[in-house]
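Just one protein chain is left out here, and the rest sit where they should.
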Amino acid sequence: MASQPHTLQHHFEDLEQQFESSSLGMWAFLVTEILFFGGLFTGYLVYRTKFPEAFHLGSSLLDVQLGAINTAVLICSSLTMALAVYWAQKGDKNKIVLFLSLTIVLGAAFLGVKAVEYSHKIHHHLLPGDGFTFEGPFADQVRIFLSFYFTMTGMHAFHMVIGIGLMIYLIVRARQGWYSSEYNTPVEMIGLYWHFVDIVWIYLFPLLYLIGRH
Amino acid sequence: MARHIVPTRVYYFIFIALLILTGTTVWVAFIDLGVMNNVVALGIATLKAMLVVLYFMHVRYSSKLTWVYLAAGFLFLVILLSFTMSDFLTRHLLAVPQGWSLLQ
Partner (left out) sequence: MGTAVFNPREDQLAEHTNGSTKNYLNAGFSAKSWLLTIDHKRIAILYLLSITFFFFIGGIFAVLIRLELLTPQGDLMQAETYNKMFTMHGMVMIFFFLIPSIPAVLGNFLIPLMIGAKDLAFPRLNLLSWYIYFIGGLFTLAAIVFGGVDTGWTFYTPHSSTYSNTNVILAAVGVFVSGFSSILTGLNFLVTIHKMRAPGLTWFRLPLFVWAHYATSIIQVLGTPVVAITIVLVGLERLFHIGIFDPKLGGDPLLFQHLFWFYSHPAVYIMILPAMGVISEIVTCFAKKKIFGYSFIAFSSIAIAVLGFLVWGHHMFTSGQSNYASLVFSFLSFLVAIPSAIKVFNWTATLYKGSVSYQAPMLYAIGFIGLFTIGGLTGIFLGTLAVDVHVHDTYFVVAHFHYIMVGGAIMAYLGGMHFWWPKITGRLYPEGWARFSSLVIFVGFHLTFFPQFIVGYLGMPRRYHVYPDEFQILNVLSTAGATILGIGYLIPLIYFLWSLRYGKKSSTNPWNAKGLEWEQAASPPIKQNFEVTPVVLEDAYEYEPKVWLK
């Protein structure tokens, strides 16, 4: 780790090359995340096509209101994250910390709602596994739907936890004065990551919560 | 370094648009449009994703290379989805007639 955060690393010619490299690297990483979640979406698509009624039924077990609220919460967090990046580009230390903190609070709120949803499901023996019981038709395939629900939202939540951890790191560094209009790369890069996590949820919400609601 | 700083009003505008689109997608979900429900839901989701990508993630102001990387990611995801589905959706087509194959 460089002792002076905003100096040029030894193998780069200038700060611009360093920033462009970091940016391209983060985008390459986000591409891997697209394919990582993509495998889950593929499985989802296969089984939704095979078992449409079961997926319809499974989706009705989810709480649309909570899902919609969570969607709105994440969108708010994307706004606050974008603003954190903006103030990092302006070099305003206090505003960086403020908006990162807001993003963390909103992210935590999202996770809190998810915890409520999960505990409700677990309480009703709807967690796929050995204790799973479902009293309706297509029980086996509803179980598959719920497997995708838990795996996809769980993997998403795991990524959010990592994002929150990264933002805590950013807040520590921001308070130490590491970010300025000259050097704010980590804020922008972690911002990209957070927006990506938001986009995953943008797709998860209709695909899991809004099947056949009419 | 001279990088484009997106004015905050753009962010607020996109934010409002995203909330409106979220509300729309929930509202449309409760109306029966048959097959179009899926199309509309995914269409709105994609529109929201594009807004986040272009403005919150600054792709609108980024180099072509960034755009190429992103496009490649989605292209290969589409390949994964479509080729896999091409198997499951065509199992009944060109099927070997009964009694001809030991694999059935």
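We just call them A and B in the order they show up, numbering each chain from 1.
To be clear about the criterion, a residue touches a chain if its C-beta (ideal position, glycine included) is under 8 Å from a C-beta of that chain, and two chains touch if they have at least 3 such contacts.
These numbers come from a predicted model, not from an experiment.
Shown chains touched by the missing chain in the whole complex: A, B. The chain not shown here is touched by just one of A:K50, A:K90, A:R175 or A:H214, and that residue is A:K50. For the chain left out of this panel, the touching residue among A:S21, A:S60, A:S101 or A:S180 is A:S21.
Along subunit A, the points of touch with the absent chain fall at residues 10-12, 17, 20-21, 24-25, 28-29, 31-33, 35-40, 42-43, 46-47, 50-51, 128-130, 140-141, 143-144, 147-148, 150-151, 155.
Interface residues of subunit B facing the missing partner chain: 65, 72-73, 76, 79-80, 83-84, 86-96, 103.
The rule is short, and it goes like this: only the chains that are shown with their structure count from here on.
Spacing of subunit A relative to subunit B, judged by their CA centroids, is 16 angstrom. Considering their complex, residues 1, 3, 5-6, 8, 11-12, 15, 18-19, 22, 25-26, 29-33, 37, 41-42, 44-45, 48-49, 52-53, 55-58, 62-63, 65-66, 69-70, 72-74, 76-77, 80-81, 84-85, 88-89 of subunit B touch subunit A. Note for the complex: subunit A touches subunit B at residues 15-16, 19-20, 23-24, 27-28, 30-31, 34-35, 38-39, 41-42, 45-46, 49-50, 64, 68, 71-72, 75-76, 78-79, 81-83, 86, 89-90, 182, 188, 191-192, 195-196, 198-199, 202-203, 205-207, 210, 212-214.
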